[in-house]
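What follows is chain A.
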Amino acid sequence: MNEQLLRYLVIPMAQIGAIIGVMLLCVMYLVLWERKLIAFMQVRMGPMRVGYHGLLQPLVPKAADRWVHLIAPIILMIPALACFAVIPFAGTTFDIAGQTIQPWVADLNIGLLYFLAISSLGVYGLVLAGWSSNSKYSMLGSLRSAAQMISYEVPLGLSIVAILMLSGTASLVGIVEAQRAAGSWFLFNPIYPQVIGLFLYFIAAVAETNRAPFDLPEAETELVAGFHTEYSGMKFAFMFLAEYLNMILAALIVSVLFLGGWLPVTFGIPGLHGLFGNFLPFLGAAGAAITGFFWLALKVFAVLTVYLWLRATFPRYRYDQLMSLGWKWLIPLGLVHVMVTALLMLLRG
Partner candidate 1 sequence: MLGTRELEINLGPQHPSTHGVLRVKLKLDGETIVESDPVIGYLHRGCEKLGENRNYIQTEVYTDRMDYIAAINENLVYIEAVERLLGVEAPPRAQYMRVILAEFQRIASHLVWLATHALDIGAMSVFLYCFREREEILDLIEGYCGARLTTNAVRTGGMRLDFPEGWLGSAKAFCDEFPVRLKEYDTLLKTNRIWMGRTKDIGVITGERALAYGLTGPCLRASGVNYDVRKAMPYEVYSEIEFDVPLGSVGDTYDRYLVRLEEMRQSRLIILQAMEKMPQGPVMNKVPKRIKPPAGEVYVVNEGPRGELGVYLVSDGTDTAARCRFKSPCFVNLQALPELAKGHMVADIVALIGTLDIVLGCIDR
Partner candidate 2 sequence: MATTEPPEENGSVEQAPTSAALDRLLATMPDAVEHSEFQRGAPIVRIAPARLLEAMTFLRDDPACRFDLLSSLCGMDLSLTRTDGPRFDVVYHLYSVEHRHVLTVKIAVAEEQEAPSVTGIWVTANWHEREAYDMFGIGFAGHPDLRRILMPDGFDAFPLRKDFPLEGREKDHGCWRRPEDDDRYTYVAQAPEK
């Protein structure tokens, strides 16, 4: 009985703990990397006295109804963390002390659907946060961000439909296996290279996480930091963390869906499929898992750098332009993309 207990309780708990710990750590370093990268891109040094320790003291506006004010950041945080359950961090399972450990928490066969459903729960957190701060600015900010997130779910979904068709399964592990079977990343897929899909997903993900050219809700110059104007202390840290976790999540999904998850960089080139498969052969399966994780991390790092690069370069869209871009351009593009993928799959078998 304790073996059952061990397999389904202790190991997943350990994995979840590891994931949360690693993710919080890389959120901090992502924030630092963002400030340093954007600083260098703007010919300045960025934070030199690095002492990032987000323990801020809490503050609540008196007219706000306390409970909603308290719950909102938690509602924002839970989906961000929950989605990590589905992400395959490495390819091969390995065993330590007799127990076989898979490098992901759960391999749901509806993995992608789960991700879409959970990540769209975040909108509630935003709206509640804006409403409960009882200030006009937060109100405007939260309404804007809710509308933005909802309307950019659609192009997100469309770009994922094409991937589902190509890989035939919704489980993220299955998708990466499909890319291994197809012999190259989906981005360079012989049947129909998913360049438009990647572009579509990336733009929608940027809008979804209120970043770069679409950071309207927290447009500090207009609405004085939008919905989290009235937040400070731990609750603000939660929201801040949720935003960056969403960013890392989007980068992870881009890497898994389009850039071949844990497959090595040289995977696409015919002759060198397995070249960098395993840096630490002496560790056997564990070594392969670690190298797989390393490749995934490298791709996530590249995608995040492009995120920050966008932020340093582009001005901000206005609210109605944002909406018209989403509805008039991205969604038709997504539909055409899905149709073309289907057509090409039919023709090229």
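On how the list was made: all candidates are chains of the complex that A comes from, given by their letters.
Keep in mind that, in the parts below, a residue touches a chain if its C-beta (ideal position, glycine included) is under 8 Å from a C-beta of that chain, and two chains touch if they have at least 3 such contacts; residues count from 1.
Nothing here was measured: the structure is a model prediction, and the numbers come from that model.
My understanding is that every option belongs to the complex but just one is in contact with chain A. Which one, out of 1 or 2?
The touching one is 1.
In their shared complex, at which residues does chain A touch candidate 1?
38, 41-44, 136-137, 140, 213, 215-216, 219-224, 311-321
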